[in-house]
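Every protein chain but one is kept in place in this view of the complex.
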Amino acid sequence: MSIEHRDDTGDRFGMWLFLYTEVILFSGLFILYAVSLSKFPEQFSEASHKLNIYFGTINTLVLLTSSLTIALALSALQMGRKKQCLILCWTTIGLAIVFLINKYFEWSAEIGHGIYPGSEQLAEMGPGVAAFFNLYYFTAGLHGLHVFIGATLIAVVAVMTAKDKVTSERFTLLENSALYWHLVDLVWIFVFPLYYLIL
Amino acid sequence: MSKSTTYTGFWQESPRPGILGWLLTTDHKRIGIMYLCCIIATFIVGACLGLAIRLELIAPGRTIMDAQTYNATFTLHGILMIFMFLIPSIPAAFGNLLLPIHIGARDVSFPKLNLLSWYCYMIGALLAVLAIFSGGGTPDTGWTFYVPFSTQTTTNVSMAAFAAFMLGFSSILTGINFVTTVHRLRCKGMTWGRMPLFVWTLYATAWIQVLATPMIGITLVLIILERVFGAGLFDAARGGDPVLYQHLFWIYSHPAVYIMILPGMGVISEVIPTFARKPLFGYWAMALSSLAIAFAGSLVWAHHMYASGMSDFAILVFSFLTFIVAIPSAIKVFNWVSTLYKGSIELAPPMLFALAFIFNFAIGGLGGLALGAAASDIHLHDTTFVVGHFHYVMFGGGGFALFAAMHYWLPKFTGRMYNHKTAMIAWGLLFVGFNITYMAMQAVGIMGMPRRYNDYVPEFTTLNMVSTVGSWVMAIGLIIMFVNLWQGLRRGRPIGMNPWGAATLEWTIPSPPPLENFGVEDPVVTKGPYEFKGVVADEY
Amino acid sequence: MSEHNHEPVPYRTFILIWCALLVLTVITIAVSRVHLGALNIWVALGVASIKSSLVIFVFMHLRQESKLFKIGLTTMLVILAIFIGLTFTDVLYR
Partner (left out) sequence: MNLPTNPTAQAVDSVLIYIFGFSLLLLLGITVVTLYFIIKYRRSKYPEPTSEAHGSFWLEAVWTLLPTLIVLTMFWYGWTNYLGLRNVPEGAMEVKATARMWSWQFEYPDGRKANKLYVPVGQPIKVDLVSTDVLHSFFAPAFRIKRDAVPGMQSHVWFEATEPGSYDIFCAEFCGTGHAAMITTIEALPPEEYAAWLQPAEPTGEPRGLIVINEQGCTGCHSLDGSEGIAPSLFQLAGQLRKVIVAGQSKQLTIDEDYLRRAIRDPELEMVDGFDPMMPAYDADTISDADLQAVIDYLLGKIEPSQTLKLDGKQLIENYGCLGCHSQDGSELVGPSFKGIGEREVRIDRDGANELIKVDRDYLIRAIKQPSADIVEGYPPIMPEGDYLSDEEVEAMVEHLLKQ
């Protein structure tokens, strides 16, 4: 008999507040990035050349598209097109998986070159490069974690939608997990140019 | 309101019986009580560690423990007292108990999230305890985890850092909950101008919790990663920067000190009008200065780093900003004092603690000014003067505010009253002991005794001894206080709805309050929180 | 009291925004290939900000939300700017 008051706006606002905390969380790493960049501009661009821009670009497209699909999913549900909504949700998750697989290959390639936090080789490449890759790994890693969490959330919600726990009347859950997913996209929108594109 | 003494409000009413009724509850009052218990327990442990520290420092040379143990002790003491006691103390315990009632709501916006935050707290606490006994031994970095030491020491820093991370997460959830609640669940007629100041301060605090805490999250994670991978994020040889770590740490940890004091200020702003039977002086000044403190408080973090090798320009900027934060606090003090003017003042225990708060906080805060000025901080930095300063604001401020809140509101939630005389004796001992302890500590700091020293040169002996003796007086006071509260709240005289004759909403409902606080229909507010006209205190 | 659950956004809007995002991505990559020195980073950030505001306002429905949401977001960004800016008062002048 707990209090059954419903407040969708409140729920959304809560989600936004949570997203703020996520942004600040990442900003810690971006501060470190900014400082190191201002210290070693050349070494940074040198290091960013070592990254494979194709992986980066593909993943950007993947995430942007997934953002689109989840946004569409919400509209679909609102318009009562449950089937479409489900398809779109699963597409989003599919794209998330593509993203992670991509990352896996990218990282294994770099680790293959002996570039990973704390490696001897990295230490020898000079402070700037080392700083760049440390930050790259930690930022991308944290982001990857968020991709994983976001995908899981969406999966859960998709199931609930299938079971009509989430409906065109009560879709805040879907809306909030969509919000979360967009945040994942937002972070990448900054990670991509900052790590792959500086010359 | 003829409640028979068998009535027990939310203590009995619960969807689930027995212990599960607590562990799975989403009732803000029950969660508040659970928080309160954990916090008191933490305080007692931490406090006894504090006693141990003082005992070691009673004389030069080794008294009761060796250097390594000492380092572990004050590290533990600091972590417990800050992350597990003071930060959650008033917001998580009394905030949960009162915020919904104060704004005429039946619960917070996200009751389940609220419970989750308590579990995060428990996990954090558990990890903190594990960190003591597992791995390479109890952490010995100080609560500040400064690199490179924290990434090199063999002790179990990673787990302690992760514990702090979880505690931070719990604090974030509380913050999200409170901001949303205040925005969404205010009852009919509860305009912003009618919110009790306690709510205002909690609201300001909640914003800090939301916007600053993640920074400590990432910082602690980086320490852990650093210890795992040895990547050299903060190692100059590998492009890192040890001073940058200090920035990241203080970006959270300075705002955190306002998380610790703001709710306390809120409590005082409730207690003083009640026992002066007079509206709080300058309501809007008080409300806005709370927001001002919250905002300005997040601009000053680097005043902890004047001696760290930071650029002089930064020192100029941060010293300036630091003095700006002092102003809203000054406004508050002046308004409290002038609330007393032409009032009708009753020195009940909560009032005594409130007045002690003003005195202690003034001393601590004014000490903060000496620390805020660049030149004088160079001498005082990392001396026991700083230790004195923050005990004055944290214990003399935050702590005393908590005690005030306990004496003011706990009767409401147990429906019973403690013994006033004993409470006053306890207060006296506590107040005197407190000032002896930390005055001496500040004095020896001015003489130049560095902090985190388990041993010191002979000149410092006398004052350290005084300080230690003071801590014993304080201990006796605290024990009496706790025992008195415990007995009173269990067997004391039953009270009616409004023992103090206060005007905020919680005093218009039975004590202890029922589940969902208000009867069938939601309350409608028609007057401000401090309009005592016609409000009578009922006898007990 | 679910006073306003805003209207569903038509598919078209989303798809248009998506195209815009793709175009902007191409632009950043293109720009990054020409050397502008320090300017590169600022251009990149500029484009990124445009992209993110598209996502925030349309994909995340900030357009439809009440003022409260917008104020909240601004507050967060201001604080963020302060954190970064004040850190640089140290780093740049050491």
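Which chain is which? They are A, B and C, in the order written, and residues in each are numbered from 1.
Here, contacts are C-beta pairs under 8 Å (C-beta built on N, C-alpha and C of every residue); 3 or more make two chains touch, one makes a residue touch a chain.
For clarity, every value in this text was computed on a predicted model and none was experimentally measured.
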What shown chains does the left-out chain touch? B
Of B:49, B:108 or B:243, the residue that touches the missing chain is B:243
Can you work out which residue in B:162, B:198, B:283 or B:518 touches the chain that's missing from view? B:283
Answer key for B:308, B:461 or B:487 versus the chain not shown reads B:308
Which residue from B:46, B:297 or B:372 sits in contact with the chain not drawn here? B:372
Please pick, from B:7, B:22, B:149 or B:540, the residue that touches the omitted chain in the full complex. B:149
Please identify, in ascending order, the residues of subunit B that touch the omitted chain? 67-68, 71, 140-142, 146, 148-149, 152-154, 235-237, 242-243, 276-279, 281-285, 306-309, 312, 315-316, 319-320, 322-324, 326-327, 330-331, 333-335, 337-338, 340-347, 355, 358-359, 362-363, 366-367, 369-370, 372-379, 381-383, 446-448, 450-457, 532
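Methods note: only the chains that are shown with their structure count from here on.
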If you tally contacting C-beta pairs, which comes out ahead, A-C or B-C? Let me know. A-C
Could you grab the centroid distance between subunit B and subunit C? Build each centroid from C-alpha atoms only and quote it in angstrom. 37
In subunit A, what residues contact two or more other chains? 5, 7, 9, 13, 17, 20, 24, 27, 31, 35, 39
Going by the contact rule already set, what residues in subunit B reach two or more other chains? 183, 211, 215, 241, 244, 247
Residue numbers on subunit B that touch subunit A, as the complex places them: 15, 26-27, 106-107, 109-111, 113, 172, 175-177, 179-180, 183-185, 210-215, 217-219, 221-222, 225, 229-233, 236-241, 244, 247-248, 516
Touching subunit C in the complex, subunit A uses residues 5-9, 12-13, 16-17, 20, 23-24, 27, 30-31, 34-35, 37-39, 41, 53, 57, 60-61, 64-65, 67-68, 71-72, 74-75, 78-79, 171, 175, 178-179, 182, 185-186, 189-190, 192-194, 197-199
Sort out for me which residues of subunit A touch subunit B in the complex. 1-3, 5, 7, 9-11, 13-14, 17-18, 20-22, 24-29, 31-32, 35-36, 39-40, 43, 116-118, 123, 126-132, 134-135, 137-138, 142
